[in-house]
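Encoded as structure tokens, here's the structure I'll be asking about.
The other protein chains are all here in position, but one chain of the complex has been omitted.
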Amino acid sequence: MDIGFVGLGGMGRGMAANLVKAGHRVRVWNRSPGPAEALRAEGAEPVSRPEDAMQGEAVLSILADDTATRAVFLDGGALDRAAKGLVHVSMGTLSTAFVQEFAALHRDRGLGYVAAPVFGRTDVAAAGKLNILAAGDPAAIDRVQPLLDAMGQKTWRLGDDPVRANVVKIAGNFMIAAAIEAMGEAVALGRGHGIPAGDLLEVMTNTLFAAPVYKGYGGIIVEERYDPAAFKLTLGLKDVRLALAAGEAAHVPLPLASLLRDGFLEAIAHGDADRDWAALAKVAARRAGLE
Amino acid sequence: MDIGFVGLGGMGRGMAANLVKAGHRVRVWNRSPGPAEALRAEGAEPVSRPEDAMQGEAVLSILADDTATRAVFLDGGALDRAAKGLVHVSMGTLSTAFVQEFAALHRDRGLGYVAAPVFGRTDVAAAGKLNILAAGDPAAIDRVQPLLDAMGQKTWRLGDDPVRANVVKIAGNFMIAAAIEAMGEAVALGRGHGIPAGDLLEVMTNTLFAAPVYKGYGGIIVEERYDPAAFKLTLGLKDVRLALAAGEAAHVPLPLASLLRDGFLEAIAHGDADRDWAALAKVAARRAGLE
Amino acid sequence: MDIGFVGLGGMGRGMAANLVKAGHRVRVWNRSPGPAEALRAEGAEPVSRPEDAMQGEAVLSILADDTATRAVFLDGGALDRAAKGLVHVSMGTLSTAFVQEFAALHRDRGLGYVAAPVFGRTDVAAAGKLNILAAGDPAAIDRVQPLLDAMGQKTWRLGDDPVRANVVKIAGNFMIAAAIEAMGEAVALGRGHGIPAGDLLEVMTNTLFAAPVYKGYGGIIVEERYDPAAFKLTLGLKDVRLALAAGEAAHVPLPLASLLRDGFLEAIAHGDADRDWAALAKVAARRAGLE
Partner (left out) sequence: MDIGFVGLGGMGRGMAANLVKAGHRVRVWNRSPGPAEALRAEGAEPVSRPEDAMQGEAVLSILADDTATRAVFLDGGALDRAAKGLVHVSMGTLSTAFVQEFAALHRDRGLGYVAAPVFGRTDVAAAGKLNILAAGDPAAIDRVQPLLDAMGQKTWRLGDDPVRANVVKIAGNFMIAAAIEAMGEAVALGRGHGIPAGDLLEVMTNTLFAAPVYKGYGGIIVEERYDPAAFKLTLGLKDVRLALAAGEAAHVPLPLASLLRDGFLEAIAHGDADRDWAALAKVAARRAGLE
């Protein structure tokens, strides 16, 4: 297919490379030109404006947040200059309010809109093994399915309303943060009784909680390996804030998300803004006087 | 070995049967005589008083809580009549304060004390596949290791102080309740945006959260299969209370445990005391007006 | 003085009337013309555009929130057409982020900006007995002090930075909501033990808590007099959200505000959006199965 890719951060780079590898023509755009040039060697075609990446059958985008997405596609008028019938596969973690507005703007211009946020970090993206959460017009998803297949191990279809995919993505990140908090408190409880973090989490992550999330973040907590961040704490706060906002929109109280938000703020107040979000565990320790 | 087994509830029955099967002589005692008689057919020897089960090399016990344990071993003086050198393998989920007191009473009488609470429900106990958390005098644990091997798939050794095994057990149950709460809130968030619980949890439990705890309780939540309870909500509240008490003893705040406690109370106030503790998810739904 | 007044809701009406009564020339503007016309009889001069109220020495405004304030003063360009040297006395409960932006826009245009939110409801406003929280350039406050004196019993000066007055206002509303929550939970605890709400709160509000906030909201809770609302629950949620946002801006965790936010959402989910924010007490009762 003739497609574009917008946003070549840690995730986007690997995803775009996999699309090239799968034989698609991929025009790539990034705010800073370096990453686009780097992909030229692999067969991608760097372009100089976002709208240049929107002249084929589909454009895929993965940008930091609502603000970045708005800046790239709306503020400069790129959306107005997209090719007729283009399908936009929007893969970032965006707020439900913005997705509703953004999808409507596509509809108004005769463009397709598929929400397709992903589970998986940069290494998973590079390996083409992402779990992709897709929602939107089924026909549009069908058209871009080959693209999704090039990037992910599985596409989870979540219905016609694009917002749904974003809600599930947000809920997933909320659940990860909740798991980190639970481990952080459990570890603090153990340490308060003389049990090393590693002893406690070794049991948990090899029995009841033998899941990637627990093993991965559990390891970070045990080794206090918060630098460099695999996922920055400020991004974690952003996603919990998205969960709270999505809850508020549907008047769903999320007391555990509230607790997580307060913990992230406390971590930031103590200098951990740029550390891995597993540093939430440091908050539980500090509260118990264990730091 | 020549041993006794005290407490033939859902868990104890399977555990005692496995000990018999492994070739040990097992004297069994239970408050109500039925379960002991039922085990006679498999080769166990019912006895009429707890102390009668304490005349061999070891006694294993698994009773509901501190109160039941105190009633059986202390109030009637059974502990005073135990055989010299007996090792007591205490497998219930007990408070840290009681374990400290109870272990000291054994030491004073020249008896061994091994704390060995377990992860796994009745079916796992019956299959001899429990995960056993053991702490206490290493020599004593070594002596009873064949017994533990007959009941579990693995023994996790957690040090010399018996309390440690109980803290890890309590921390594990706290983490399970936290996972239930996280799923409950995530499902409420999803439902608030029109996403069926099953759609949301199918993604989670097959990707990031592909662990027994999430699959098991997730299934209960999706199917609203809270009756009959695999683990009663009131027992869940008891264990969270144990976590809070263990935290308080070491001045470790556990805000997530506090949140769970409030949720369990709310569930009880709405008639779910005897349902499965996954009914915590109903609380999140009710708060959002989704019931 | 020659002044304007923008925003003639429940609060603004009484405040503007008191300014007229104090002998000032008051040009009044309101989105819907009714309230302005009603004030004509008392001596005010209705004008047809916001900027018409900004041609004297000062303009006072009290609008619902950031959005309404932005719509009236910025979107239509009114601020660009204000008289040279005008001082804007901004009395609404606005977010700290917006106040910073708004004050800067005034500075850029050579206009004065005084933040002056108030404590007191409509009856207090009508009686000219408001407590006014003022922050901004001291010389500007001095100039408008006679206006503040006409509306309030006391002006509390909180420094040069306008944001400070808004933070104190937001903190005050947070503290009121906290007091309501404390009463709501205390009443639920009492009711759970057979003590009528009135018996419990009569003691509290005549002893330790003999303060207007407790007497006022306590009375509403006891009599379940949530309709009509003196202050709508959705406005309470808005103000708690402002507190959370102000906390987030300075990375100050506010766990009690988080708890209040969740409670307000739960109230809205159960149909109490338009009731008095003291209906937070219904949430505590419902959680305990007392409704």
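Going in written order, the chains are labelled A, B and C, and every chain counts its residues from 1.
Everything below uses one rule, namely that contacts are C-beta pairs under 8 Å (C-beta built on N, C-alpha and C of every residue); 3 or more make two chains touch, one makes a residue touch a chain.
Bear in mind that the values here come from a model prediction, so they are computed numbers and not experimental data.
Which visible chains touch the chain that is not shown?
Looking at the entire complex, the absent chain's contacts are A, B, C.
For the chain not shown, which residue from B:106, B:169, B:193 or B:261 touches it across the whole complex?
The missing chain is touched by B:261.
Decide which residue listed in C:72, C:179 or C:237 touches the omitted chain of the complex.
C:179
From the list A:57, A:161, A:239 or A:266, which touches the chain that is not on show?
A:266
Please give every residue of subunit B in contact with the chain that is not shown.
Here the touching residues of subunit B are 247-248, 251-255, 258-259, 261-263, 265-266, 268-269.
Identify the residues of subunit A touching the omitted chain, counting contacts across the whole complex.
255, 262, 265-266, 269-271, 287-290
Provide the residue numbers of subunit C that touch the chain removed from this figure.
96, 119, 131, 133, 156, 158-159, 161, 163-164, 167-168, 170-172, 174-176, 178-179, 181-183, 185-186, 188-195, 199-200, 202-204, 207-214, 243, 246-247, 249-257, 259, 284, 287-290
Note that only the chains that are shown with their structure count from here on.
Regarding the subunit A and subunit B pair, does the interface count as same (over half of residue numbers shared) or different (under half shared)?
Answer same: the two copies use largely identical residue numbers here.
Report the chain ID whose CA centroid sits closest to the centroid of the full protein CA set.
That would be A.
When the CA atoms of subunit A are placed over those of subunit C, what is the turn angle between 0 and 180 degrees, to the nearest 5?
Subunit A sits rotated relative to subunit C by 180 degrees.
When the C-alpha atoms of subunit A and subunit B are each averaged to a single point, how far apart are the two points in Å?
The separation of the two C-alpha centroids amounts to 38 Å.
Please output the residue numbers of subunit B that touch at least 2 other chains, ranges allowed.
255, 287-290
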